[in-house]
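Complex shown without one protein chain; remaining protein chains in place.
For chain A:
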Amino acid sequence: MSLNPYILSILSIPNTQNKSRIDLLEFIQERVTIGTWEYDPTSSTLNWSSQTKKIHEVPLDYKPDVEAGLSFYKEGHCRDTISQLFSNCIELKEDFDVEVQITTYTGKDIWVRAIGIPIVKDDQCILVQGLFQDIDKKTKNAKQLAYKEEQLRKTFETALVGMAIVDLDGNWIDVNQSLCDTFGYTKAEIKKLSFVDLTHPEDLRKDNKAMIGMLSGKIDHFETEKRYISKQHEIIWAQLSMSIVRDNNGQPVHFVAQINDVTDVKKTSKKVSQLLTTTEDQNKRLLNFAHIVSHNLRSHYGNLDMLLDIVKMDLPETTDNEIFPLLNQAVTHLGETVENLNEVAAINIQKDLKTEPLNLLENFNKAYSSISALLLDSQTTISINIAPEIIIKAVPAYLDSILLNFLTNAIKYKKPTEPAKIEVNASLKDNFAILEIRDYGQGIDLEKYGAKLFGMYKTFHKHADSRGLGLFITKNQVEAIGGKIEVESKVNEGTTFYIHLKTYEQN
């Protein structure tokens, strides 16, 4: 900016006789925060107007000299610049007009504009007149603005989400790196294309409709999941969020789009949904299977039960022996087991199982006595060590079936050469009772069968009774009441099952 020499001459007359003129000058100086100064090289005297002193925050009676004046400029670039310009002004008779920083008397860093003009006479600089303006606020604002602009630009450029500015016709005005990466084009390539070129043809209509809606003011933004086509002709699934930018008069200026590549998410979710379908299918089949099994088993049990009834009435003399009551009991147990199986099948349907507090020892003894014939017959020795105060939370029928299953298994899979030996212990840990059932039987090769141990119809021993449904049902029942089963086993040494059952806690 060049200063009008006339104004300069007015401003540069500090010692005028006209009082009102001085007042006016000071008024102007204060209002525009412009001070004046002058330097006389012959006498080496420097004069500052009061506004100049105010900007430097020095007292009004302050008497500056060149050295002191220069020392206000920030050390380094600022001071070097002004020193050079000042000496050039005197020696080379050059004007200067510069924006630099000073540190005021009170220690504040502010931006100032310093102007110096040499007055030349006989090719000699006889006076330097200058202006001194506080431009701190303006400079800082401008710098802040530049910083913000820079920040915004960097945010746009480095954002991981693809961002774009699209003109009203759908051409890309500016795009960021992430967007380029997503589509496989360079910035220059993309800018030659419109969004139509990159959009999957089947998704164009939706976009057009949304853009028209935004232009007409019906909507101000638009979000959708859509397909783009990359440079490599691959389908890119993206989450598009688009809004319209309008000027102060409400006229549309351009669109702002955020394009988030969700291709991987899409692929994963597709896989997940496929897995879900498979799982649901399998569950359905399992349920069907359980229904059929339970139904068929039920009808056989029904027949057995009915035949026993008939025997009781028709041939009462045949019931008066040791075998008949055992047969009767076995059939009753069969009926219960079938019912339990039915409940397992129903686990999927009815989530609210009716658990109740059950005494572990009492229930164990019940199961134990119900197979007393079997125990007696097989000459099984059993030691039971369950604290009588352990109360667990379970469905009665489940617990019954769980205990029976482990007991009968332990007997069934004894070593062929010797009677079964079973040890039962119970301990408490956290909120669980751990029932430990150890047999010294054949054992299971866990490395071979571990993964299949609790599967449906998996049997590991060549035993006539092996059905392979027992452990499967048992596991289902244990899990349904919030427990779990662990197993340790060695072939020819025996098997230990650890049955974790939730303990009952009174609220």
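The rule is simple: a contact is a pair of C-beta atoms (placed from the backbone, for glycine too) under 8 Å apart; a residue touches a chain by one contact, two chains touch by 3 or more; residues count from 1.
Keep in mind that, in the parts below, contacts and distances are computed from a predicted model.
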| item | value |
| --- | --- |
| "Sugar ABC transporter permease", "Transketolase", "Binding-protein-dependent transport system inner membrane protein" or "Response regulator receiver domain-containing protein" - which is the UniProt name of the missing chain | "Response regulator receiver domain-containing protein" |
| Given A:I126, A:I310 or A:I323, the one touching the chain that is not displayed | A:I310 |
| Contact with the hidden chain (one of A:R21, A:H295 or A:K484) | A:H295 |
| Touching residues on chain A - with respect to the absent chain | 291, 295, 298-299, 301-303, 305-307, 309-310, 313-314, 339, 342 |
